[in-house]
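This report refers to the structure that appears directly beneath it.
For this depiction, one protein chain was excluded, whereas all remaining protein chains were kept in their positions.
Here the chain labels run A and B in written order, and each chain numbers its own residues starting at 1.
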Amino acid sequence: MTPILPEKQYDTMLLNVGPSHPSTHGVLRVLVELDGEVIVKAEPDLGYLHRGIEKLCENRTYHQCIPLMNRLDYLAGEVNNFGFCLAVEKLLGIEVPKRAQYIRVIIAELTRIASHIFWLGTHAHDLGAMTPLFYGFREREKIMDLCEMVSGGRMFPAYFRIGGLAADLPEGFVEEALAFVKDFPNKWKDYDTLLTENPIWKKRTVGVGVMTKEECLDYGWSGPMARGSGVDWDLRRDNPYSSYEDFDFNIPLGTREGDVYSRYLVRMQEMLESAKIVRQALEKLPKGDIKVDDPRISLPPKEKVYTDIAALINHFKLIQEGVTPPAGEVYQAIEAPKGEMGFYIVSDGTGRPFRVKIRRPSFVVLNALDKLARGRLLADLIALIGTMDIVLADVDC
Amino acid sequence: MGIEEHLGYNILTTSLEKVVDWARKSSLWPATFGLACCAIEMIVTAANRWDIARFGMEAFRASPRQADLIIIAGTVTKKMMPAIQRVYDQMTEPKWVIAMGACACSGGIFDSYAVVQGIDLYLPVDVYIPGCPPRPEGLLYGILKLHEKILRDPFLTQQYREKLAARKEAA
Partner (left out) sequence: MHRAVDFLKERFPEDVLEVVEFRGETTLVVHPRAIRALLTALRDAPEMSYKYLSMIAAVDYYPAEPRFGVVYNLYSHRYRDRLTLKCLLPGEAPVIDSVVSVHATADFHEREAYDLMGIVFRGHPNLKRILLPPDFVGFPLRKEFPQRGQ
């Protein structure tokens, strides 16, 4: 039977997905060229949440940058500060006390669980499964309560300081956190039963967004994105920072050539591993200082500031000028929930950074959206954006 | 627009106005307009712990034509502003605007080259909710204040009454 129209007479259609769209996880705009339902080209258009954080940092002292950094990957608020504080401490050449390192690990891993829960809820919601969101928020609210207990802020605790922490853990934190992580695997089973063997979920995610190991490294993928393709790399194990070498945890790897389903399995397992790390850290929490004992870096205790003139002057100088690292350049990378988050800080010897460059994992991952989406259906684009776990403030800085 | 036009302003009694305003505030449907971090607190408000469905607002409409409320949650950048303006213009009357968070109220901590210093430079804001991000209880308090505003200030009926009178004068 002869076709009605000869081939190649169809034009492609340009569809604008976003920036105001329920499934783009924020203000992402994707310009999609469609041939029917098949994607011919998908070009991401970024910058709708570019706030100029790198420029703002140049006019602030190092401590004043801490709340700014919190708002980078807003689902895992304190992990960004983990990287920033470690980078500045590397510049200064100091190491924080053991108790502060353990508490930093606890807060960072708790926020990693919170970030993955939110990812799971929104990713499943985009693909039609609305229930995991509500189940996940049950646990996420408990984590937010723990963060609030520690510093007063739910999403943005701003708890880490250069040289340690702002204050010690409040009473009752260790018991509540232990109760949470001991119970977490049972609650995790709820999300697992809903999705892992679900035939609709498998149909939507198996075989979509396949990346081989070599392509992952070529495109700069890291974290769960790379591990879903079998790249055995985790900065917490391979280049450990802040006492991660004291803890015993596994690195889940993807079981197949890196499709959306295997990344889903990796992130689910990572939640359990993070709960394991938090439990070990809480049980082995050492006593001691929570700030490095150096008057050029840590604020003196408040009682002394009110009574002793030397402490008052010290406090004043630290607030006005901030910490003054020597001139030099460092790069510190940490394992953020989204991948490798790096801070490249150029210091000119004053209390303000000369240049802060933030290596954001979501920004790097979006580069491969075009490559992954070509030849697939439009509905797969939503699955791809979900699996990339992008946070637009992390993309646009 | 709405019920006022059909009935004509001469027979609209205050008790009917009250019923209409009560109906409007009891099921305000927000348009999904989460831009940044405040969007997370907005989603959390709609989730199980701070259930926004108690106020009839769990139906976040993706299409602006079906929404009455736009909650500008997050930082407004200069690149995003035309999109926000277009979505606001596409909303049908009556419509209200809540500026949620420090960035929407005044630019927040981002006093930079790419950020609009407050959405009220472009849109008429009804309720400002400060915070970075405001707690879900804060968002709910702001929404309840908006409900009070809708109940006590039938601004739309007043405005359209005046417009209709002006049109009749000219004719």
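The rule is simple: contacts are C-beta pairs under 8 Å (C-beta built on N, C-alpha and C of every residue); 3 or more make two chains touch, one makes a residue touch a chain.
Because the structure is predicted, anything quoted here is derived from the model rather than measured.
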{"item": "Which displayed chains the unshown chain touches", "value": "A, B"}
{"item": "Residue of A:Gly52, A:Pro67 or A:Pro300 touching the missing chain in the full complex", "value": "A:Gly52"}
{"item": "Given A:Val17, A:Ala76, A:Leu91 or A:Ala336, the one touching the chain that is not displayed", "value": "A:Leu91"}
{"item": "Contact partner of the left-out chain, one of A:Val181, A:Val231 or A:Leu253", "value": "A:Val231"}
{"item": "Absent-chain interface as seen on subunit B, which is shown", "value": "78-79, 111-114"}
{"item": "Contact footprint on subunit A, counting only the chain that is left out", "value": "46-47, 50, 52, 54-56, 58-59, 90-91, 93, 214, 217-220, 222, 231, 233, 238-239, 328-331, 333, 340, 342, 344, 346, 354-355, 357, 359, 363-364, 366-368, 396-397"}
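Basically, only the chains that are shown with their structure count from here on.
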{"item": "Mean-CA-position distance for subunit B and subunit A (Å)", "value": "32"}
{"item": "Residue ranges of subunit B touching subunit A (in the complex, touch as defined)", "value": "32-37, 39-41, 44, 47-49, 60, 62, 74-75, 77, 79-80, 83-84, 87, 109-115, 132-133, 135"}
{"item": "Residues of subunit A defined as touching subunit B within the complex", "value": "19-22, 26-27, 47-53, 55-56, 67-68, 71, 74-75, 118, 133-134, 137-138, 140-141, 154-156, 392-393"}
